[in-house]
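Please read the structure below before turning to the comments.
Complex shown without one protein chain; remaining protein chains in place.
Chain nomenclature is as follows: A and B, assigned in order of appearance, with residue numbering initiated at 1 for each chain independently.
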Amino acid sequence: MKKLLSVFCAAALAITALAGCGSEKTGNKVEDGATTIKIGLSYELTGSVATYGQSSVDGVKMAIDEVNAAGGINGKTIELVEYDTKSDEAEATTLGKRLMGEDKVLAILGPATSGAFKAEIPDANSYKVPVISGSATSNDVTVVNGKVQEYAFRICFSDSFQGEAMAKYAAQTLGAKTAVIYKDSSSDYALGLAEGFAAAFADEGGSILKEESYTSNDKDFNAVLTSIKDLNADVIYVPGYYQQAGLIIKQAREQGIDVPILGADGFDSPDLLGLAGAENLNNVFFTNHYSSLDQDPVVQDFIAAFEERYGREPDAFNALGYDEAKFLCDALSRCESLDSVSLQKALCETKDFPAVTGTLSVDENHDAVKSIVVIELKDGEQYKSEKVG
Amino acid sequence: MEQFLQQVVNGLSLGSIYALIALGYTMVYGIIKLINFAHCDVYMIGAYVGYACMTFLHLGFVASLCISMLVCMVLGVIIEKVAYKPLRNAARIAVLITAIGVSYLLEYGMMYFVKANVRTYPEKTGILAMTFQLGNINISMLQILIVAITVVLMIALQLIVKKTRIGKAMRATSQDQDAAELMGINVNTTISFTFALGSALAGAAGVLVGIYYNSIDPLMGFLPGLKAFVAAVFGGIGIIPGAMIGGYFIGIVETFVSGYGGSMYKDAIVFAILILVLIIKPSGLLGKSTREKV
Partner (left out) sequence: MKISGKTLGQSAAFRKLVGALVIYAVIQILLATGLLSDYYFATIVTIGINVILAVSLNLITGFTGQFSLGHAGFMSIGAYFCAFITLRVEGIPGFLLGILVGGCAAALVGVLVGLPTLRLRGDYLAIATLGMAEIIRIIFQNIKITNGAAGLSNLPQYVNWPWLFLFIAAVVALTVNFLHSSPGRACIAIREDEIAAEAMGINTTRYKVTAFIIGAFCAGVAGALYATYFPRIKPDTFGFMKSVDILVIVVFGGLGSITGSILGAIVLGLISMFLSSYTELRMVLYALLLVIIMIFRPQGLMGSRELSLALMKRAGDHLMGLFRKKEKEGRV
C-alpha cells in the first residue's frame, strides 16, 4: 500500500514537471471573415471608484457608436466586450487575462485608475495586446525602472507634470509666495499632484506652509479648514477629485477663506458647481486638458453631441473616455493588418491626433504630448482659459 | 481660543450626525442583538428620498424630512420582515451575513438605478441658509438645526422607550424574548416597531446630511455607518444615551485630531481610542458589565 502512495506522489511530481513549458504568445488578431473587431472594456463600474469608470464608459460608448455609425473600421464594426472590475485591482488583473486570453480582444480600454491599469500591464506585455487608459495619470505607468512598457498607452499627462504647471502658474501669474496643500491621501492621483506641485513651487521660490490630508470618504472638512484659515497662505492647492474638492471649496468659502483655491483636472465636472455652489466658485483655478471655452469645432461638437446623448455636460472622464476610444479607432484605421501587434505599432506612430482634450502625439515613453490649460472659474462658470507648458 | 471654539462647533455638528445614525444601530442591537449593517444604507436611501422630494417635487425642508422618514420607516420594516424575520431562530452570525447582503443589495441596487456619481441637493434658501457670526466664530443655521434635531429626537426616543407601553414591550423583549412572549407581548410587532423607529432616524440623518454637506452618493453610508457603529459600541451598545455620547465623542475627537495637525491619522486615532476604551471597560462607556451565570 505504501507503494501505491509513492506511485501517486511520483505521478504528481511528474505532472508538475510537465508544466512550465508555456509558449511565447503572438498577440490576438481578427479572424478572416469576421465582421466585427472585438475591443475589451474593463472598468470600475461598481465599488468605491465606480463614478470614474462609469463616466469613462459613457464617453467610450459614445465614440464607438459614432465610429460604427460612420461605417466602422475597414467595413468591420467594433464590438465591445464589457466587464466590471468592482474597483478591485486583483479583479482588473483577472479580467485583463480573460479579455486577452479568452475573448481574444485586439485591445483593452481601461481601467480608469492608475493602480488598476498598472495591474493589467504585465499581462498586456506578455499577451502582446495594447491597453489604453484615458486617465491613468500616475507618474510611473508607462515607464518602469527606465523601461518602457511596450503595450501600455495613455492619453493624459502625468500627475507631476500637472502639479508643476499649476505651481508655476500660481507663482508667476498669481504671484503666490506661500501655499497650503490639502490633499486626498487615499488616492495616488492626488499624491502625485501634491509632490509635483510642492517641488515646483519651491523651485519658484515659494514655500509650502503645511500639508494636510483627507480621504475620499470624508464629507466634513471644517476642522482642517479652520486650522488652515489661521495660516493665511496666498493659495490653497487641493489635489483631488471634484466630489471632495467641491465640498472643500464650499466649506472654505463659508468659513471666510477667500484666497485662490487651485486644483487639477479632477475638478472638471459639472457636479463641482452643484457641490460648491455658484457663489463660492470664484477665484478657483485648475489645470485641465481642454476648456469648454475653446472654440475649436472638435471640442464644441463633442460637447454638443454629448449633451444631446446624455442630457448633461461632459466631465473630464467623459472627454478622456471619448478620446481614448477615438485614439484607438484612429490607430486601427492605420493598421497594416488587424492584429494586436500591428495595432501597437500604429498606436506608437500616432502624431498630432486632434482629440477633444488637446492635439496629442505619442512620445517614445508612450505618454501623450499635449498642451495643458489653466481654467479660472467665476461664479461657477469657466471664465478664462490659458494654455501653459 | 477662537479656533478652539470653532472646532467645538465643527465637532458638535459632525458628532450629531454620528449620534443620529448610532441611535438606530443601538436600538436594533439592543432588541435582537444584530449589527444591522443595512442601517447605514437606509440612511443613504433617506438622503436620496429627500433629494427626490426637493429636486423633483419641489417640496420644502420639513415636508421632505417627513416623507423621507416615512419611506425609511417602511423600508426598515420590509427589510426586517423579509430578510431578518425568517432567521429569528438562526445563529446570530447568519443574520449578520444576511444584513451584509441586504446592505450590498441596497448600495449596488442604488448604484444600478441612479449611477455612482454624486448628486447635489438644491441650493438652500431662507432660514436654512443663515449663518451667525460670534466674533470670529461661524455658526450656520443648519449646524444649530442638526444639533437641535438630534437632541430632540433622542429625548423623544428615550421617552418612548421609558414611558410608553410599546417602550416597555421593547425593553422586555430585549431582556428575554421568550419570557416576553409568554407575558403576552407580541414580539414580532415590537421588533418591527423598533426597526421602524431606527430607520426613521436614519432617514432623518440622511436628509440632514444631504442638505448640510450637499453631496450624496450610493456609497455615502459606508464610512459614517462604520463610525456610528463604533460610536454605539463606544457608548455601550444597546443604550440610547450611550449612542449619543459616543457619537459626540467621536465627532469631537475626529475634529480636534484633524484640526491640530493629525488629519492623516484621524480615523486611526479614533479606532485606537475605541480599542483602549474597550480594553479598560469591555462593555462600553455606559454598558453594564453583566456577570454570566452558569
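Basically, contacts are C-beta pairs under 8 Å (C-beta built on N, C-alpha and C of every residue); 3 or more make two chains touch, one makes a residue touch a chain.
From a predicted model like this one, the values you see are computed outputs, not experimental measurements.
Student: Among the options A:Y52, A:Y83, A:Y237 or A:F267, which residue touches the chain absent from this view?
Tutor: Going through A:Y52, A:Y83, A:Y237 or A:F267 one by one, A:Y83 is the residue touching the chain not shown.
Student: Tell me where the left-out chain touches subunit B, residue by residue.
Tutor: Output for subunit B: 29, 33, 35, 83, 86-87, 90-91, 93-98, 100-105, 107-109, 111-112, 226, 229-230, 233, 237, 264-265, 267-268, 271-272, 274-275, 278-279, 282-284, 292, 294.
Student: So which bits of subunit A touch the chain we can't see?
Tutor: Against the missing chain, subunit A presents residues 1-2, 4-5, 8-9, 11-12, 15-16, 18-21, 45-48, 54, 82-84, 86, 88-91, 93-95, 97-98, 101-102, 114-115, 118-119, 121-123, 138, 140, 144-145, 185-188, 190-192, 213.
The rule is short, and it goes like this: only the chains that are shown with their structure count from here on.
Student: So how far apart, in whole Å, are subunit A and subunit B when each is placed at the average of its C-alpha atoms?
Tutor: Computed from C-alpha means, the inter-chain centre distance equals 36 Å.
Student: In the complex of these two chains, what residues of subunit B are touching subunit A?
Tutor: Within the complex, subunit B touches subunit A at residues 3, 6-7, 10-11, 13-14, 108, 111, 115-120, 123, 131, 138, 140, 209, 213-215, 217, 219-220, 222-224, 254-256, 258-261, 263-264, 267.
Student: Note which residues of subunit A are touching subunit B in the complex, please.
Tutor: The contact residues of subunit A facing subunit B are 46, 48, 50-51, 53-55, 185, 212-215, 217-220, 222-224, 226-227, 230, 243, 246-247, 250, 254-256, 271, 274-275, 277.
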